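For this depiction, one protein chain was excluded, whereas all remaining protein chains were kept in their positions.
Chains: A, B, C, D and E, in written order; residue numbering restarts at 1 for each.
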Amino acid sequence: MRFVDEYRDADKARALSARIASLCEPGRAYKFMEVCGGHTHTIYKHGLEDYLPETITLVHGPGCPVCVIPMGRVDDAIHIAERPDVIMTSFGDMMRVPGGRGSFFDSTAQGADIRMVYSPLDALKIARREPDRQVVFMAIGFETTAPSTAMTVLRAAAEGVRNFSVFCNHVTIIPAIKAILDSPDLRLDGFIGPGHVSTIIGCRPYEFIARGYGKPLVVAGFEPLDILQSVYMLLLQLAEGRSEVENQYARVVPWAGNIRALRAVNEVMELRPYFEWRGLGFISHSALRMREKYAAYDAERLFDIPGNRVADPKACQCGEVLKGVLKPWECKVFGTACTPETPIGTCMVSSEGACAAYYNFGRFSRQRVREATR
Amino acid sequence: MRFVDEYRDADKARALSARIASLCEPGRAYKFMEVCGGHTHTIYKHGLEDYLPETITLVHGPGCPVCVIPMGRVDDAIHIAERPDVIMTSFGDMMRVPGGRGSFFDSTAQGADIRMVYSPLDALKIARREPDRQVVFMAIGFETTAPSTAMTVLRAAAEGVRNFSVFCNHVTIIPAIKAILDSPDLRLDGFIGPGHVSTIIGCRPYEFIARGYGKPLVVAGFEPLDILQSVYMLLLQLAEGRSEVENQYARVVPWAGNIRALRAVNEVMELRPYFEWRGLGFISHSALRMREKYAAYDAERLFDIPGNRVADPKACQCGEVLKGVLKPWECKVFGTACTPETPIGTCMVSSEGACAAYYNFGRFSRQRVREATR
Amino acid sequence: MTETTREQQVLERIDRARQRKARVREERITMAHGAGGKATQTLIEAVFLDAFRNPLLEPLEDGAVFGAGGARLAFTTDSYVVSPLFFPGGDIGDLAVNGTVNDLSVCGARPLYLSAGFVLEEGFPVEDLRRISASMARAAAAAEVSIVTGDTKVVQRGKADGCYVTTAGVGLLERDARLGVAHARPGDAVLVSGPVGEHGVTIMLARGELDIEADVTSDTAPLNGLVAALQAAVGEEVRCLRDATRGGVATILNEIARAAGVAVVVEEDAVPVRPPVRGACELLGIDPLYVACEGRMVAVVDGDAAESALAALRGHPLGAGAAIVGRVRDDPPGLVLLKTAFGGTRIIDVLVGDPLPRIC
Amino acid sequence: MTETTREQQVLERIDRARQRKARVREERITMAHGAGGKATQTLIEAVFLDAFRNPLLEPLEDGAVFGAGGARLAFTTDSYVVSPLFFPGGDIGDLAVNGTVNDLSVCGARPLYLSAGFVLEEGFPVEDLRRISASMARAAAAAEVSIVTGDTKVVQRGKADGCYVTTAGVGLLERDARLGVAHARPGDAVLVSGPVGEHGVTIMLARGELDIEADVTSDTAPLNGLVAALQAAVGEEVRCLRDATRGGVATILNEIARAAGVAVVVEEDAVPVRPPVRGACELLGIDPLYVACEGRMVAVVDGDAAESALAALRGHPLGAGAAIVGRVRDDPPGLVLLKTAFGGTRIIDVLVGDPLPRIC
Amino acid sequence: MCLGIPGEIVEIPPDQTDLARVDVSGVRRAVNIGLLDGQPLRPGDWVLIHVGFALSKIDEAEARAALEFLEGIGQAYEDELAALRDSSIER
Partner (left out) sequence: MCLGIPGEIVEIPPDQTDLARVDVSGVRRAVNIGLLDGQPLRPGDWVLIHVGFALSKIDEAEARAALEFLEGIGQAYEDELAALRDSSIER
């Protein structure tokens, strides 16, 4: 067992597909939101829509940590990165994300020292190796990633490394889901819950959705069969009149989450009163910042940052896409002015972004292809 | 008048040559030392020996500032240059001079920041442009060059530039000439005096040679006719039984020298009690160092230097060549182990060095050429 | 208007946008311009093709084919800037020889003579240069070509990364086949000559920054023998050949679809990928189809000759892992579609720049 | 033993030492290895020739000449790393085109097709790349060649100096002349096609570090027209042609003397040097004979054809400043001698590295 | 959200308690297991890897159960298809 290929089996997919079709009430349209950009990526990458009846629409949610970083924060990070004493470190995903003054890649082309890392621990390693430079880690990600940042800060503190700091942009998913549930313009039938966030926070935090809003939520894995099964489980709940939090991804997600990880995050970080989400605006208690106690590791405290809000480009409809109100192709600039090589919005940059996933993987007429390959 | 081509005229040379020949006593061999490497360069570069009778031998003296720098000082300079905060600046002439651990060029290949400059003022300019680095000027040269270094230090002090310093290796020619006159193994009939040194020190300092040692000296310019004329003037003195200091180069050299320049040097530098000359050993009061007052501009005080004496390679006979005791081609390694691409001694590096001049310009049989072109 | 119709209109609008003349929007060169993807194509078309335009350059094939003094020749060049210079399975030297041998081979030419231009960084170890030269000599001998002319420049420390090599090559076209990506037509079969992505993964891991270990070695190899074997078997049926380098197999398939105005439909299951390459790509969140090879080629052959072509490739040591990976279709023109192992369909597009390691 | 005899013996010993197989003694590459002088020759012979050895490479001419498919072709390459990229009279673009055109021309070939490989530094202005490309295109048009294939690589900031260009070129030999430095024989005349050292001085001054101003512009130019004019006039009488680049005219004369085992005797007075080049060289203490040109060539022709050759060169705009500068003699073999303006004789040797500005 | 990859622990070096060598399809990397403190881990166990950290231990029993469910559905589907075929033949 590799816990990968087993969940990419076309035969099982056909069987599930038939079940899904049989669970759909004739004439009823279903809208499920996959909260997580990882799911969006899987859906397009494997062509999962080919297994869904036309009456089921998968709506892409706000769960791409790259897509929700506002332009001003990118500018702030670049401002830090441009200091000659600084080595900025970042996940590859952030490199092309445009702020108001260009992306990290644009910045390196102009001389900033920005390096891709696979892990925050790699950034710490660079700090150890280059003691004369200030190494800043551009921390992004949801609850999945925050514990790794926290653990790295704790290790830096334990080792007394003094030239390492974190520019903290970690966000939390629950307030964003709540914002979407409260927004008037979207009717959803259920949620495909974020599997990897749930490895940390567990399944309980979603119960308000099932209880308070009456929407079923299935925490789902990231292989295509995981998602297909989750759709099946959502339809089953609807058919049976239930609205519960279920865990399709029990092989990985413990119901209670990872206490050790939550403790590490809580030690190092605290909730911000509010944080701006790209496209969604300010959301209360939706992000993390470094605690006073770890001020020495907080790039936001160590470096002057301009902290300017940058308005999204006029044409940008990322907010509507992130809320699931618009499909990517419904944005007026999609695929013409906004493409992966010239992204206007962040959803076109990250491969988890709904626009990028649709553009890169889904930009064709299924109907014509079906005809051509008949 | 360009003060150049006028002194390269072959007709006048032939006339002088005839005069010179007519002044030579039949059967007598003459040995004149051109003190200055610049003269050596001119002699070979223009093929001046073709105008001299076989009975006149020009003996090359110690007047090449590059050739006399001992290996230990090169190592010291490289030691400073290898500091990451230092930009070493140097005249092109020094770049290939080997110390015990290689040359400036070898050092740049290994990462040191060593830059060629045309003038010490250019080094000061770099210091102004790069205030975060320490800019060190590798000062070499005889009295000709020391005033320029001194003026540059005075300007740095006046402007308050604090990241500029001088690694002072200036030497003075008179003690070296005296050492040669005192050496038992050389019989000379007269001296071709260093013209450009004399622009600064004038002609008086040579009088002890004419009076005390009874050898005529003619301060000479650097065009081939200047040297030919100086030989003529020396022969005339000998023929007339005189032994005087004469100034062939009066168009450039004032009898009294340049007081302003001597003052600048005296303000910034003082005589060292002794200094090692490559090949010649320690000579008293033969070099300059920075005065205490300008300690802030003295690289020797600012940086730790190893200050090791490095013994010349065993095979090296530069000392004998610099004293005029050996002709370059008489050194056992000349042209085989010691070549411009793999110099063992410094005389093979600088184009003023007697070995390099002979190797590059004179390495052929005049007799065979005369036959071949007859 | 139904949603499907609206979507359809958007797709057509996009298609038109993509047909437009390429324009470099950036003011400065970025790494993406060298990654072999869209940015590279745009740079080449909007700057170089625009300036140099001539009928031989225009097809932007792997090499130019022309007649001179009665002979039909192919001519190509590539610059090599790989880091590290030495890596499991090869070094910049054999890479530079094989790369140019391959570009000539896929033009249908027999590679004859190579040139080599070196840009060396001051301080570069002479011993490393000897190793590189020895490896070039071995690669040249293996490919039966001679390095007949060259040039050496040295730049100051900090103005290069040790050693850059530019090779150019001249080859002779001995048969009349006119190969070109524009020649693919519906019904043709698409083959790859072996497992993909091995060179690129090897280089990524050899840099050491990712702290990942795997038994992967570069696939660098000369393809002239393999091409000869293919031509001997199905010479007339070969439409085009391309060696997969930067941008990987995906980029080549897109060039074919675009140049020939056809659709290329690839079966994900059929694309050979060795487990460690798959594992590294999973860890890094990248797609092996975009990862560089240096000894693999894509061949488009007449559909009826597919099996003979496959047999010919597999009969050669360098083609042992060859596979038929897809078919050419007429619609939708210009697109490369992937039938996923999962049974779905998606596009394989050209990347903007390098595939970036991805964590989210 | 007389002093003269002893000196003679030493000179012979040196001669033997110089005949010995070249050996690279340095452990690391230095700037001298790229300067075109002795260190470059040694590196090429001891590393590259040693590794790649084959009869076409062996003569180490400006290009290789071979037959392919019945045609006689010339093939050459050069990498360009000039700094600054733009300078009075040209830029790296026309330099790269002209340089390869010239290397083909002096092989006796008609230059036909060029390749261009670019190594770009991240951050390089796209506008500068356009300027360079436009200038390459103009130079190609002027030389009647086409740039038919190319390659682009991008390296990280700090791993190049803006833009390096490597061109290779293919030319066709239409007449049977076998040119080569080894063909010079006693009695031949040596010509240069115009004033020397203008490119090198222009570059030195354009760097701005020396704070020297002068009205000098690069002499970069395509020599194919000039070569054709010379061949039309005295085709059979031409022994060899060389374009003077790094190392200047002096280096070429030494290659001739060494390869043909002859003496070359040059008249200093006859060597054309424009006043500002002379002035800059005086200020810097360097010799114009060692300074690079990019549009001048040295021609060795039968002595009897010298005047016709001179007339042919002077009849072409690029040869207006041509001059007969010397003669080939039999003794002393391997040496280049200069009869100075002053009436003396001296050697012109090959430099170790770049001519260094000299203050003492 | 966020890329998570299953990997098999192949070694837990005794000297570094928070590091494990993990294998993904023959590819190995050191992974920080500090977030699984208190959970018994040994070679052969599978973990979910994210940015160099193991976020959770994979529960093979749960995995098997889920696959059995999927296979069950698959089987039921095959049966239905077969039934369908039979019925259409009868028709």
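Note that a contact is a pair of C-beta atoms (placed from the backbone, for glycine too) under 8 Å apart; a residue touches a chain by one contact, two chains touch by 3 or more.
Just so you know, these numbers come straight off a predicted model, no measurement behind them.
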item: Visible contact partners (per top-of-document touch definition) of the missing chain; value: B, D
item: Option from B:Y51, B:F104 or B:F142 whose C-beta touches the chain left out; value: B:F142
item: Residue among D:E58, D:E144, D:E236 or D:E282 that touches the chain left out of view; value: D:E282
item: Of B:R2, B:R162 or B:R242, the residue in touch with the unshown chain; value: B:R2
item: Those residues of chain D which, in the complete complex, touch the missing chain; value: 210-215, 275-276, 278-280, 282-283, 285, 358-360
item: Positions on chain B where the hidden chain makes contact; value: 1-4, 6, 9, 11-12, 14-16, 18-19, 35-39, 63-65, 91, 118-122, 141-142, 144-145, 147-148, 151, 173, 194-197, 199-200, 222, 225, 229, 248, 250-254, 258, 260-261, 264, 352
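Note that only the chains that are shown with their structure count from here on.
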item: Joint neighbours of chain E and chain A, given as chain labels; value: C
item: Furthest chain, CA centroid comparison against chain B; value: E
item: By number of C-beta contact pairs, the top two chains; value: C-D
item: Most centrally placed chain, judged by C-alpha centres; value: C
item: CA centroid of chain A to CA centroid of chain C, Å; value: 33
item: Separation of mean Cα positions, chain D and chain A [Å, integer]; value: 60
item: Residues of chain E engaged with two or more neighbouring chains; value: 1-3, 25, 50-51
item: Sequence positions of chain D contacting 2 or more other chains; value: 26, 28-32, 122-123, 156
item: Interchain contacts (touch definition) - all pairs; value: A-C, A-D, A-E, B-C, B-D, C-D, C-E
